[in-house]
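Missing here is one protein chain; the remaining ones are kept as they sit in the complex.
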Amino acid sequence: MPGLGTTLGRGGATTFQQDLQHSDCILIMGSNMAENHPVGFQWVMEARERGAEVIHVDPRFTRTSAVATRHVKIRPGSDIAFLGGIVNYIITHERWFHDYVVNYTNAPVIIDPRFRDTDDLDGVFSGFDAKQEAYDLASWQYEDLDMTGSAGRRMGSTVSGGKLVTHELSPSEKAAVDRPLEHGEPPHVDFTLQHPRCVFQLLKRHYARYTPEMVEQICGSPKEHFLAVAEALCANSGRERTSAIAYAVGWTHHTEGAQFIRTAAMIQLLLGNIGRPGGGILALRGHASIQGSTDIPTLYELLPGYIPMPEEGMTDLATFLYETTAKGGFWGHMDAYMISLLKAWYGEHATAENDWCFGHLPRINGDHSIYPAMMGMFEGSVKGFFCVGENPAVGSANASLHRRAMANLDWLVVRDFFEIESAAFWYDSVEIETGVLRTANIKTEIFLLPAADHMQKDGSFTNTQRLLQWHHKAVEPKGDARSELWFYYHLGKRIREKLRASSDPKNRAINELTWNYPELGALEEPDAHAVLREINGWGPDGKALDAYTKLKPDGSTACGCWIYCGVFKDEQNQAARRKPGHEQSWVAPDWGWAWPANRRQLYNRASADPDGNPWSERKRYVWWDAERKEWTGHDVPDFVKDKPPDYVPPDGAKAEKALDGRSPFIMQGDGKGWLFVPDGLVDGPLPTHYEPEESPVDNALYAQQSNPVRERWPSAINPYHPSGSATGADVFPYVMTSYRLAEHHTGGGMSRTLPHLAELQPEMFCEVSPALAAERELVHGTWATIVSARSAIEARVLVTDRVPDYEIQGRPVRVVGLPFHFGRRGIAVGDSANDLWSISADPNVHIQETKAATCDIIAGRRPRGPALSALVNDYRRRAGLPAEE
Amino acid sequence: MSGLYDETAAEREMATHTQQESRKGFFTDTTLCIGCKACEVACKEWNQLPADGYAFTGNSYDNTGELNGSTWRHVAFVEQLRSGALAAPAAPPPQSPAQSQSQSQSQGAPTGGHQVVHPDAGRWLMESDVCKHCTHAACLDVCPTGALVRTEFGTVVVQQDVCNGCGYCVPACPFGVIDKRDYDGHAGKCTLCYDRLQDGETPACAKACPTESIQYGDVEELRTRADARLAKLQREGQYTDASLYLRDTGDGIGGAGAFFLLLDKPEVYGLPPDPFDTTRDLGRLWRHAGYAALALVGVTALAALGTRR
Partner (left out) sequence: MREETPAGGVRSWPLVRQFTGRDKHALGAAALSATTAALEPRTATADRVVKSICPYCAVGCGQKIYVKDEQVVQVEGDPDSPISRGRLCPKGSATRGLSTSPSRLSKVRYRRPYGTAWEELDLETAMEMIADRVVATREATWEATSNDGKPLNRTMGIASLGGATLDNEENYLMKKLYTALGVVQVENQARL
């Protein structure tokens, strides 16, 4: 998550769920935690019962709102206006935590004089290339010092708007890249925070227009309710108190989702809530190991441990390391992490002479995420596709596009527990029904392979708080069901066998790969422990390493994922540790294993003041023990254990040694929390309110309507509605938002198939306010049809006051709420909300915007067959969009 | 309501086992309920009950509708919101930095006073309903086959192998809890996980409940806990509408093994406001007749026992 990663240094929740019980105020926003993380929510209830404020800011009144102490409504997609309003409130009323901000953030740093703010350029920052729809980040840098973001790239190239933007460095820029920190500090800082170009003043000016009145106008949140939230956060922060913020995909599913999260991180920095008990930001992930699948990424732009995937032009390891190694902090050891990874993968074949097999790695040169890949399938360039425990035919935006894309493949492998929609689309889908697809014309060869479940295999999940927990195999998989471990291991073995004799240079990367794991039992299941041990890594003696600080850039260590180094400490599977929680402190350090280094609260050096003493007794967590000359406390200190608070880096210091003793953000190049992000985000150094791709209103703050570098794929199959006051926008007058229910799981494969869950939410429905129902003559309990330029779906009507109406800039805005779980297979069936969405995405993380768009809604069921296409085409015509087929 | 029964007699009547356990039950605190329905699923999973059907009811988020022979936990959802007024009371005026500094420096304790219910905003009530395991259980009294029994835990259980499906118990229940199932013709309802209790385990619903809205334990202890909870809520000005339902032993069913903390009148949740044992008069007649019959049969049985010796 670059929102957290660029601001704080690591793309993970800063805190852990149990610690919420110590919060004095919890803001839940972009999350419906009680419904989607019910068991984690027990810790919010604990806090509430101890007297904490629990605030839910959400477009709907949900089961979370029902037990919160305060619910404030907010128009979908307007969160930065609300959060920016809080930033403005904090600064205007001087409620920021002075000593924390001055010492622990980059507030004092002076920014390049070329920098221009959105206020100067009416909604865009300096460096915007309108033709490319991309930013050149050069003018966002610190003055005379180029900062590489955490595992980011050196200035010179960025993937912005889905494109690789290169920038020829001027001599002064080159000097800024090569300049080190001076005794831990950038060359130009103003600790009085008065310099007009210091980050604090830029921040103050940038958010000056985010007034309570503006918040009310943009978000539709009553001003006094907004003020109550801002005040509650301020009143519950400081030396004696802490506030926490919890979010989920309600923030990520936007064309500037990373910036939503970043604004929250900025608030927490200003209020001094990061790294402290009861504080922090809890990123609530929606799948058992979604954190794990970014740590050990099945993501195109990353290698394990957030090492960037090499880009085109990084021809050798030296170039790669020059581009990605940070001036200070632990990203200063990129060489050790990368070479250890290559040793884990290529073993004896990786030598200093052959650049550690760096040349075996493929290169990226643009956005290769799932949406462009699906476009590639639709257009025919992608021929083969593995769909593994995922259901894009239901779960992905513009689901119809995905079904049609898969119908254009040469071959498709689906691995799942059930025959999900993504396996059955060729004979059971809306497209078959309308005649857009015909079974006999679909060339795709499909292999549907039964998968083993978590009870049938050993392995570890990484939960929402970066905690690895091992699950032990309870029973053998049935029939042909196999684990993914088995599938990929044996697939790899077969491929290697086929290519073994090949002298083709492209096959060296396969043939030299280390691919030997012990095979267990009759099924020849690869030993998951052995894989975890490789992930952990080993030293020159072949013994499992106990810490990533032991990794070396000389080829003597191997490590599959450096941030997981330590999970196999002492040759023990630390993820399988299960010392009962009631026998430990609330931190529970002996249950499972958390990355990094088993730390549960990140950046916890910030729980002490610059001198190393707790900010207060009440919020004591990690502190400097002057007698023993080490950091100590309730958790593993997130700091060099014996680096004293008064440490000043000597000349020429590198990596963590280049950071001083009071900089808690040890993954950042300068050790500071970044209120202003000079590098690492492609759509701006300061979060700025833009309207969603499709909005019923114009941007009240700037002429720039939407995120100028958001990703778009305009085509006949992926049309966008006119937005704001544009002609034709009124054809889709309502706002739609999608979400989950407590009773179901994502695309439904693991819930709509189970009777005990299916009966609880058996059918697709939509939630509308009484006013909207009256306006469109929708009758509670009957059917409605929701229409977009992509498709039309039908849903049962639930008229409820829980969906509020909004007044935005003097006009009513009404919302249609849509659970997205449903599909045609399983027991609980219904049309898929994702059929309605277009694909437009955040340019940093390529996540689609499915939390806010526009639609129409009419009474009655949708037409069947070709009449459905005719209805959608009629809407397209009226909105001025080309009809399809 | 009080005085219908002699409480001591009621308790004595419940002691039907030589190895009597302390009475077990549920205290369901609706102020802690998040409406997740984990209780419904955990119950059905443990008791291996089928789904009832797959129909959208339109009744808020409640699609199971009611307690019946195969749904032994049921979460009721009551929406009490007024359109456009979904928010908190007016904010406190912004404080000067000085004010806030002194406040946050001096006060160690949380700000407190979580007024969850905003009178001007409305609320969404959720309540997990279950068999009440009445002190005076009409279902038990009318069962002609002995399928319904009072266990050593003071709970009321249907023995599936004995039940002949006569259905007398169904109209007898003042709460409409017990029900006859289509699929096997037997009556069914919550057993308080009688089998789990044998092993000292918590009933499945209470064990699963993520927020401890469903609390299981000794009824006496739960009553004390409920009283303390109510007093706390009233003392702190939270949930001023809160009241305990079926906690009193003097009510028409002699108190319940499963009782509730509600935020509105019982009828708002679909619960009878003034339930009474439907056999309270009939029962005495039957009992007297029963004693007479027993005396006769008992003599015969003893005689038989004697001869065997």
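Letters A and B mark the chains as written, and numbering starts fresh at 1 in each.
Definition applied: a residue touches a chain if its C-beta (ideal position, glycine included) is under 8 Å from a C-beta of that chain, and two chains touch if they have at least 3 such contacts.
From a predicted model like this one, the values you see are computed outputs, not experimental measurements.
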{"item": "Chain not shown: contacting residue from A:Lys506, A:Lys629, A:Arg864 or A:Arg877", "value": "A:Lys506"}
{"item": "Selected residue (touches chain absent from view) among B:Asp182, B:Asp195, B:Asp241 or B:Asp274", "value": "B:Asp195"}
{"item": "Hidden-chain contact residue, picked from the options A:Arg10, A:Arg95, A:Arg262 or A:His368", "value": "A:His368"}
{"item": "Touch with the omitted chain, as defined above, among B:Pro210, B:Gly252 or B:Pro266", "value": "B:Pro210"}
{"item": "Interface with the unshown chain - residue positions in chain B", "value": "13, 15-21, 36-38, 40-42, 45-46, 140-141, 146-152, 157, 159-162, 193-196, 198-199, 201, 204, 207-210, 287, 290-291, 294, 297-298, 301-302, 304-305, 308"}
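Operating definition for what follows: only the chains that are shown with their structure count from here on.
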{"item": "Computed distance of Cα centres, chain B from chain A, in Å", "value": "43"}
{"item": "Chain B partner contacts - residues on chain A that touch it in the complex", "value": "24-25, 34-35, 38-39, 41-42, 45, 48, 50-54, 61, 63-73, 89, 93-95, 221-222, 224-225, 227-228, 231, 234-241, 618, 741-743, 755-763, 765, 769-771, 780-781, 796-798, 800-802, 804-805, 827-828"}
{"item": "In the complex, chain B residues that touch chain A", "value": "32-38, 40-41, 44-45, 50-58, 60-61, 63-64, 79, 81-84, 86-88, 90-92, 94-97, 100-101, 103-105, 107-116, 118, 121-126, 210-212"}
